[in-house]
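Complex shown without one protein chain; remaining protein chains in place.
And now, subunit A:
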Amino acid sequence: MLKTLISRLPMLVLLASLTTLAAPAAQAQVNPTASSVQEQELMRALQTGDFVAGRVSIPDERAGALIKPGNKGWAGIQGTTLRVISVAAVLVTLTILAAFYAYRGRIRIDSGFSGRVIERFDGIERFGHWLLACSFVVLALTGLNFVVGRWTLLPLVGEDTFGTLSAWFKLAHNFMAWPFMLGLVWVFVTWVGRNLPSKVDVNWLKVAGGLFTRGLHPPAGKFNAGQKLLFWMVILGGVGLSYTGVFMLFPWLAGSPAEWQTYQVIHALFAAFMSVVIFGHIYIGSLGMQGAFSAMGSGKVDLNWAKEHHSLWVEEEVGHGKGAAGKPGAAATPAE
């Protein structure tokens, strides 16, 4: 027994000395106080839009993002700021339009209906317009539901119905986006040539198109400066909405979540802007002006309306010999 122990003594000594030697090194490596990562430090070192991330063993690598404090910033903007801006924009515009109607009333044809019509927009133009218009109205209303539905529609119809309706609205919003984009391209191709700025527009803008002055009708071509502004606002707004909207449809095309959030904010702001613009457009094209709607309805407008609002265009059309062809015998009438 003793002999065995003595024979093993060198080995024990060796083991003991090894342990003593190894101990300090091992301690330095696993000292958790000195080297562990601290949540507080990581959070302090974060750049804006950045997040605390690590490795995960599940296949979805995106799950490696542990804490994304920046998301709360977007949540604040989307949850409050954008809703307030959208609602305010709509209400302010409606108030302004009501005030304008009270001040100016319906803008009538000063010289009355002539009874003779002239073709203003052909089928191709009207199809493009209504394709864009109908899809926009559906998109605007379903989009508005995402903004204020939970405070307006939800209390009216109850949670079950609201959930079902909103799911359909979301589908409508997703799928009507495509006709909207087609309409946008259509309208751009058909009308861009007529919407380039010209010298007449300066004068038209100086007198605000006679909007605030009875009987004043500054000369204008097929589109006056106001309509040209509308055209470019619709094109720019529409492109902005379409471009950012594609990222709403395909979120991972946007790259990082922070980029998607930026696109979402732009989408909401453009939507509010476009709604304001289109409110004005609908007003002046229907209630606000006598004789205007038929331009997009039947495609034909009264000759007197055309002479007052688009004098240069009428001259051009009559010059081409196709003006005032709406009624038999019109061509026989001598030019005044």
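The rule we apply is simple: a contact is a pair of C-beta atoms (placed from the backbone, for glycine too) under 8 Å apart; a residue touches a chain by one contact, two chains touch by 3 or more; residues count from 1.
What we mean here is this: contacts and distances are computed from a predicted model.
According to UniProt, the chain absent from the figure is "4Fe-4S dicluster domain-containing protein", selected among "YojF family protein", "Urease accessory protein UreF", "4Fe-4S dicluster domain-containing protein" or "Biotin transport system permease protein".
Listed residues A:S166, A:N195 or A:N224: the one in touch with the omitted chain is A:S166. Check A:N145, A:Q227 or A:T244 against the missing chain and you find that the one touching it is A:N145.
Interface note: of A:R62, A:K199 or A:H320, the residue touching the hidden chain in the full complex is A:R62. By the touch criterion stated above, the residues of subunit A touching the omitted chain are 29, 32-40, 42-43, 52-58, 60, 62-72, 74-76, 78-80, 145-147, 149-150, 154, 159-160, 162-163, 166-167, 170-171, 174-175, 249-251, 257, 260-261, 264.
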